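The complex is shown incomplete by one protein chain, all other protein chains being positioned as in the whole.
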Amino acid sequence: MNARFLDHENLQLRNSFLHKIWPGFKLSLLFSFSSFLFFINRLEITSLSLLLILALYHFTGIPLRYPYEKIRSLFLIFSFIFIFQLFSSDIWTSLIVILRFTDLLLFSELITLTTSVSQMMETLNRFFKILKPFGFQPKKISLTLSLTLRFLPVLKQITYEVSESQKARGLEGNLLTLVIPLIIRTMKMTDNIAEAIEVRCYN
Amino acid sequence: MAIKDLVSIALLAATIAALGFLPPVPIGIIPVPITAQTLGVLLAGALLGAKRGFYAVAIFWILIAAGLPLLPGGHGGFSVFYGPTGGYIVGFGFGAWLTGLFYSKFYTSLTPLKEISCLIVGSIGIHIPGVLWLSYAAHISIYHAILGDLVFIPGDSIKIAITFFIARLIRKTLHIKY
Partner (left out) sequence: MNENHITLQDVSVAFNTHTVLHNLNLSLNERRIAVIGANGSGKSTFIRLLNGLVIPNKGKVTVDGLDTKTHGKRLRRKTGFVFQNSDNQIIMPTVEEDIAFGLKNLGIDKEEIEQRIQKTLREYGLLSLRQQVAHLLSGGQKQLLAICSVLVMEPDIIILDEPTTQLDLSNQIRIRKIIHQLKQRVIMTSHDFSLIERFERVLVLHQGRVICDTGPSAAIAFYKKLMT
């Protein structure tokens, strides 16, 4: 599956050892790491993990600016939680809580940065195939994902067009007049697209 | 699932994503600006019903997990599920499902009052996993997490009102089955 229209980071094109690891393995690593962290309430482990993760960033060739930006975007919520914890428990608990979030965020971000969108899609698709006995329908999921990727830029463009025409009429920032035409145009497309799929022998 | 169902799921998933690209609207004194994304979630439930509404969100989840920056502010990737607000994103699915469930229950006798109640229940559905996760992961008591959650009420009321108008309008223009 191709998602090049939104290929957000050229970082994903780099080639480090982390880029080469099978995405499924990276995901299971993420899952076990996060479960592990949630059972551990020790400051030395959470802070050591942080150092380890930052080292991984470094060895992968991703500038430390990236993890920094990631944490900065959540600074407000983090400081809120930190101050709150200070009042309800002690400074160690608040440090552990904040560090744990930081670990999880940076590690999962690292996996996203070292796996291309299409690679990740493929892996998830494979995962759905395994889940077939549980009622998952990988063929349908895959078609629906493709359709979403196909029409997302179309809807983005419609949103843009509508908001431009609103500006011309001085209706800026009015969500109602923006969303109504978007939804109506979207719903009207449904039948045409369904027909187009049907005539190309999808069953 | 018929082809048409898959198409409407895909289009609503794309709508949820597209609404995330709108710049957030600041409201007065409250520190949290309104994003239009949860509007799409409520609409998915209201227009598609419980099952398809939930699937639309699920498709949105997959795209986020795959690394597409579809959340407001260009966030995406697995990390969003692990952040302090990850529960709200999981709540999108629960909210869409609840909205759809109540809509289909009341569909034959949908008065404005009932319809708004459906949407309120749906919005609360978005918040429940959000609050639970925040409380669990940040070691905050449920009571305090709910207190912090209250900042969303003004924005949510506006979104409920908008969804209400749109859902009524769409029902008049196009035929909707649950």
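Each chain carries a letter (A and B) given by its place in the written order, and its residues are counted from 1.
Throughout what follows, contacts are C-beta pairs under 8 Å (C-beta built on N, C-alpha and C of every residue); 3 or more make two chains touch, one makes a residue touch a chain.
This is a predicted model, so every value here is computed, not measured.
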Chains in view touching the one left out: A
Residue of A:51, A:168 or A:201 touching the missing chain in the full complex: A:201
Residues of chain A (touch criterion as defined above) contacting the omitted chain: 1-5, 146-147, 149-150, 153-154, 157, 189, 192-193, 195-203
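Keep in mind that, in the parts below, only the chains that are shown with their structure count from here on.
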In the complex, chain B residues that touch chain A: 1, 3-4, 6-15, 17-19, 21-22, 25, 31, 34, 36, 39, 43, 47, 55, 59-60, 62-63, 65-69, 73-79, 81-85, 137-141, 144, 148, 158, 162, 165-166, 169-170, 173-174
Touch list for chain A against partner chain B, complex: 3, 6, 8, 12, 27, 30, 34, 38, 70, 73-74, 76-78, 80-81, 84-85, 88-89, 93, 97, 100-101, 104-106, 108-109, 111-113, 115-117, 120-121, 124, 137, 140-141, 143-145, 147-149, 151-152, 154-156, 158-159, 163, 173, 175-176, 178-180, 182-184, 186-191, 193-194, 197-198, 202
